[in-house]
Structure formats: structure tokens, C-alpha cells
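The next block holds one structure in the form of C-alpha cells; read it before the comments.
A single protein chain has been omitted from the complex, and every remaining protein chain is retained in its original position.
Up next, chain A:
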């Protein structure tokens, strides 16, 4: 994985010093909270309902054990012993003290981490495929491209005051684990006519108040020029994106208003002006970064067959591991969704344990998924039992990946100032209720947001739940049929909303109807819904 050189380190260290100075000025009342707000927001610090919240960037969701140990240390030293992994592959801490934040950022910098641009109207953390460099289906590791984007977008002088936040995802596979169709920019590595690698460029996807799928504006972008092309997209957006209405300020609205063809034309025109300016680093820079992402040296003769006589272990292997591109190896997903727990939360002790396992068994790498789980990407199959036992002892061996209790949930009204309703208790109730039958249900992605901003990705849920405020009461809308994968679609509202208990019952009715309608055990809920439409489910819930 990428390691800082002295230039990267100097920039991150300078950021710590800058923020230390800004906090000192705030604590001395040299600057007002109003003036301080945009400064702290550029460092991922929000003022939430109960305390400050800090969001730490985990670029393209990749960590080493040293970094995960540091995240555990931060949870112990500065928070209440927990961290919350987010849908942008980041981690948030919910109980921060402003005066301690500069020391915290210095701790992060000591392990090559930061909180640059984890909030504010700027280019946010670059996200990617959590199975990068491990999945057999990828054409190349997307992370070097993501790292170059990270560097290019850090403190960008032209694009730090955009109309609204801006999210970029990069994948190297046609199997989309990064939800590229639901990002402001989605990039997919593709082969050109000569077998060379380029990027397919999608623009204008997003969730929130106006959910839209992205449009392809370029089928093949040569990698030598991709940063100047990104500059062109961002410049068209910065100049012409709406600034009169915060809810219409994302690039998706501009792309939709202009039409994708006209938007693409404007980008190409801008790119023609920008490309000759020498904004693109030489190929040696991408090669330098890529050298940090050399695939690990794995033993292709490692045994494929392992002892699966323990049924609980065998079930976990079947549900929570994926085939690795190297025989005898597996990709392990560690569920942070034990039914009844807070989705995405991990204790400091759990983080330390996972870091130790990564160091011992997974080439010292951990990934964070946008579904709020953790991944050990390179594991010998003959180490799986040892890993499973260790995870089980720490409450981390839940075998529910992509199943009904593997629920994405935003923090909701328990923490967030924007929320209209609680999300976590709904996720907890549903997970406990559905876990006993989830093996029978197969892949079923439930996603919950506590407000229309959609941090819980409810529009991309096979079953989505949106909490709203209805005359001072929490009310939950039920949406069906969304997907954030390569078969992306937007979930649609089924009908009138429910209260906290009603939504749980409604989801159970939907699932009951699915069980009677599915063509066979292999047909997922999403496929059944797409085949039969919303009507039978409406009838089951409201009939």
C-alpha cells in the first residue's frame, strides 16, 4: 500500500500545525464560531447533537495494521472506546473535545493519516473497491489512480469552494463494489483497443433528495491525461453548478439540466483548453505510486481444501469469504453487523484484534467497505479457522455478509443534527427479527437513512427505509428495488409511511410475500421484485 514520502508527510504535518493554530484562535475567541465553522469543516469536524464529531479519511478504504491500531488508540484516548465506520469508507468518532483535536490529528499524521476534506464543499475522500488487488474479476488495481486523485484533490486551489460536496469512486472491475453509478464522478478501469488501460468516466450520479444514476460521458479516457480531464469536469461544475439552492447544487442537477451530451461537450471544450497546460504529471508519477501497490507475494500452492467439519465455521466461510485471485487464498469480510449492535461500530479492542489478525495472516492490510464492514483481503485458506476462532471470541464472526441483518445505517437522530428520525434502533430491531431466517432469504440489502440526505443509501437498498419527520413524529417510508451494484437502480417508495414498529412489520410482510413469489431459492428478492413489480408487495403491506 501507499507510503508517504517526505513531501506527503510535510503537507500533512503542515495541516496539523494549521489546525492547531486555528483551534487556538477559536479557543482564545479571536475567531467566532461562525468564522471557525468553515475551517473545522474542512478538517472533518462537525458539531453534532451532543459533542463534536470527527471524520477521519481512509483513502480508498485501505489501512495497514499500524493505522488500525492508531484508530483504536484514538477511540480509547479521545472517544469512549468506539469508532463508527461510514459508508464513505471513513471512520467517525462521536464524542470529541475541540481542544484535544490538534493532538489527535498529530497522532493520525504519525501513521500517515489525516482528515483532509472529509467534509465541506470540496472533493471528498476517494472511494474504491474493497476487494482491490484480491478479486479475480478486476483488470487492474484501481488504488494507484485513486491515490493520485487524492493527492491532486488535496487543497486544490480552484475546487475547495464548490457549489456542494463532491464524491469520486474508482473501480477496476465490471463487478461494481464501489457504487460508481451513484457518485458525482465514477471511474471504471477499462481496456482500450490495443489492450492499454484507460478510464470510463461516469458523471452525475447520487442519492439524497434527487436520486439519479450517473451518465457515461466518455467511454475511454487515456490515463496519461485523466487529471486534466478531472479538472475540466470540476471547472464546468464549479462555474455552472447551481449555488442558489443547496438541494440543487450537486453536479447531478447540472448534468441533468444541461443533458449529458451537452455537459460532455462542455467538458471536452474545457479539457481542450486545459490539456496543453501541463497539468498532468508524467507517467513516472503514476508508476511511482503503482509500485506501492505491487500485489503481495502469495503461495499459489497453498492448499485449497480445508477442514470444514465445524458447521458454524463452514457457514461463515460460505457466507463471509470470497474467492481470491490466487488459489488457496480467500478474501474475508468481517461483519460489523452483529444483530442488535450498532451497524459499523467497532470497539478499540475489536480494532486491535483485527489489526493483529491482518498483520499475522493478511499481508498487513485491512479494507473498509462502503457497507460498513471490514475486509482482510489476502488470507490463506488454511488460516481461516484460526482467524474465525479469534473473531468469534470478539463477537466479530457474524456470518451475514449481504444478508438481511447486514444493514447499512446512518447515525440518524441518535447523533446527527440533520436527521429527522432515528436509524440505528430500526436497524437493530430489523436485524434481530430477520437474522433467524436470513439464510433462507439469501442476498438481501437493507439500507436505512434518518433523513432525506440519504447517508444510509436507502435509494440503493433492495429494501430502503427513509426516516422523515411527520408533524413532530418519526415516520418511516418503505422503498423497494434499489441497487448500488453494477445492476444499479433506484428504489421506489411503496406507499404511506409507518411508525417505528410498523416499519419492522411492513418489512416482514414484504419478505413473506417474496418467499411465496420467488421462482426458486436462487432468485434474490431484488430479482423477484424486478420480475413481478411493486403491486404484490403493496398488497401484502397495505392490502
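Just so we're on the same page, contacts are C-beta pairs under 8 Å (C-beta built on N, C-alpha and C of every residue); 3 or more make two chains touch, one makes a residue touch a chain; residues count from 1.
Basically, contacts and distances are computed from a predicted model.
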item: The complex's invisible chain, by UniProt name, from "Phosphate transport system permease protein", "Oxidoreductase", "Phosphoribosylformylglycinamidine synthase subunit PurL" or "Amino acid/amide ABC transporter membrane protein 1, HAAT family"; value: "Oxidoreductase"
item: Listed residues A:160, A:386, A:437 or A:515, member touching the removed chain; value: A:160
item: Residue, one of A:243, A:470, A:492 or A:509, that touches the chain absent here; value: A:243
item: Sole contact to the chain not displayed, among A:279, A:338, A:493 or A:534; value: A:279
item: For chain A, residues in touch with the removed chain; value: 5, 7-8, 10-11, 14-15, 17-18, 21-22, 25, 30, 35, 38-39, 121, 151-152, 154-163, 227, 235, 238-239, 243, 273-274, 277-279, 281-282, 284-285, 288
